[in-house]
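All protein chains of the complex are present and in place, except for one that has been dropped.
The chains carry the letters A and B, assigned in the order they are written, with residues numbered from 1 in each.
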Amino acid sequence: MTGLLLQARGVRVDFVTRGGEVARALDGADLRVGAGEVVALVGESGSGKTTLARVLVGLQQPDSGDVLLDGTPLGRRPRDLKPFRRRVQMVLQDPAGALNPRQTVYDSVAEGLRLHGLSTRDPDGRSEERQVADALASAGLRPPERLFLRYPHELSGGQRQRVLIAGALALRPELLIADEPVSSLDASIRGEILALLLKLRSDLGLGVLVVTHDLGLAWNIADRTAVMYLGRIVEAGPTEDVLADPQHPYTRALLSVVPEMEGLEAVVLEGEIPDPTRIPAGCRFHPRCPALASGEAAEAGVDDDCRRTPLAVLPDHRGHNVACHLVAARIPARDGQ
Amino acid sequence: MSAAGGDGGGGALRPPATLSARQLARRRRRDALGRNWRIFRGNRSGLLGLAILASFVLVAIAAPLLASPEGLDVTKATGGVLEPPSSEYWLGTDDQGRSVLTLLIWGARISLFVGLAATLISMVIGTLVGLTSGYFGGWAGGALFRVTEWFLAIPFLPFAIVLATVLGRSLLNIIIVIGVTSWPSTALLIRSQTLSIKERPYLERARVLGAGRWHQMSRHVLPNLMPMVFANTTLTVAIAILTETTLSFLGLGDPTRVSWGSMLDDAFAVGAITTGAWWFIVPPGVCVVLVVLAFTLIGQALEEVLNPRLKDR
């Protein structure tokens, strides 16, 4: 269970908007997911969390920065990516749309096997049907044969999500990236899918990166949690630290508005994440920061820094890290180790 | 760590089902077809169109049984010039003394054949161009799109006439002329549908699994285009038959074969209108209208059958 598996280092992604402006979706993001580790990447829409997931899985090329697999930078050509895809798989958001409506469950799950020539050359000598059945069973769909010839529209939302997971598992990846795996599912199904991800980790040693806006989900399953705001990770660390003892004012605000959250006074931030074409100077969170607005930052003498001094990219060290002038001023000795 | 990869969560698995996946798939496909047929049957006008078309196809296939091919030979004509309908010649005779009914029956063969063959060419070109220009953005897709627009902007009939004149008058040439002039609208339709399918999440999923462009196009985009191609085909056949009639009427058809268009051309040439020989003009005209109507009705019914699925995505 040791060793590094997948890592994003200083990843920057720009999009050109229709008006010709440059929107910086990712502005130097560092994140790593180790083998057999469950990491939650948390943020609001517009934070860049889905873009980071797409970069990590090779669907989006970074404008600068690297994605490293076991320390080796990822190639950019399709040929270089193919072996990578067997090791890192992704389950996309929206299980209703991620399955081809004209393909049966069997064909959808077998697709990856066929693309990688594993239908006929399984390392364990299993037939294609056997591999598909095993993948479906691993995803909790039993008996698998009964689902082989169903079409997506004949499945429930939870079943579709499991079929998608099975399609990824068929390649026997070491890491699974799941983008909002339960946001479109019924409340009672949610727990089952999350339990499945945990079970896959314990049974197969699968590492999981969950991209979500749902802090409860992170608390449910993640070993580590990283909070994103406007293209950067602002706080990261073990989930118990980040969610039970949040340091960054943004994380605190996010947590305080989770319904039925006790112990924190609700801090409802004004407005929404700013436009990524105009990232604020200094700390990118300062225009909405409750600590700056309340004068807390001025008391600590960092209010000028908040407005002017840009923060360094948060290194993804072990331990609890926070990108905030105020937190840094309060604990000068903190170096993230 | 569990070393057994995908087997980890397995536990006791059942042996594979007795029917192979392939057999079951075939049965499923048959069921789906049956379901679609039931919806189609619920559409009365579609059913009417199908009945009309079926009878014309039957007539075309059974032409040698219904009327001797000798009836087409001018030298073996038995009737008088432009005889009105009688018990011997149910639809009268033409200016050469041939039975109009015989001409009509054999003409159905040519008209339907030209219509279907030209449609095939048109659909293949239209689908390929639409798919490629929609799927590949960039300059290649853009260039193909410009070509499509260019073909669409050329006035259709003059272009067809010029092409037919250059290529010469033969059955094959008329098929080619109709084929290469009628694809642009199909291409545009397919292109717009491709653009929308391209953004569907299942294509992204295929990319994550490691699919290249060819796989995405052939396994995901094309199968999802097929219902639309199918529905569009029937409408294109109608246009193709109409075009064949037009070109033959303008004297650009194959002079050695009788089609409904060439009958109309002959009738016009010998002044059937002024002499009141309606039996030479009305029957081929009615047949063209009926077949075009039949294909249009079927096409509309097919859209109804296939569209709810398109929306369901």
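Criterion: contacts are C-beta pairs under 8 Å (C-beta built on N, C-alpha and C of every residue); 3 or more make two chains touch, one makes a residue touch a chain.
Basically, contacts and distances are computed from a predicted model.
Undergrad: Which one, "ABC transporter ATP-binding protein", "RNA polymerase subunit sigma-24", "Acyl carrier protein" or "Probable septum site-determining protein MinC", is the UniProt name for the chain you do not see?
TA: Listed in its UniProt record, the absent chain's protein name reads "ABC transporter ATP-binding protein".
Undergrad: In the intact complex, which of the depicted chains does the undisplayed chain touch?
TA: Listed by label, the shown chains it touches are A.
Undergrad: Please pick, from A:D70, A:D124 or A:D186, the residue that touches the omitted chain in the full complex.
TA: That would be A:D186, which touches the missing chain.
Undergrad: Of the residues A:E21, A:E272 or A:E299, which one touches the chain left out of the display?
TA: Here the residue in touch with the unshown chain is A:E272.
Undergrad: Which candidate, A:L194, A:C289 or A:L326, sits in contact with the chain we can't see?
TA: A:L194
Undergrad: If you put the missing chain back, which residues of chain A would it touch?
TA: Given the touch definition above, chain A has residues 44-45, 156-159, 186-195, 198, 213-217, 219-221, 239-240, 243-244, 253-255, 257-263, 266, 268-269, 272 touching the missing chain.
In this text, only the chains that are shown with their structure count from here on.
Undergrad: Between chain A and chain B, what is the gap in Å from one C-alpha centre to the other?
TA: Each chain's C-alpha centroid was found; their separation is 49 Å.
Undergrad: Contact residues on chain A for chain B in the complex?
TA: 1, 36, 57, 59, 78, 81-82, 85-86, 89-90, 92-94, 97-104, 106, 111-112, 115-116, 124, 129-131, 133-135, 137-140, 143-145, 148-149, 153, 164, 167-172, 199-200, 203-205
Undergrad: Given the complex with chain A, which residues does chain B contribute to the contact?
TA: Contacts found on chain B: 1-2, 5-11, 13-14, 16-17, 21, 24-25, 28, 200-202, 204-212, 215, 219-220, 223-224, 309, 312-313.
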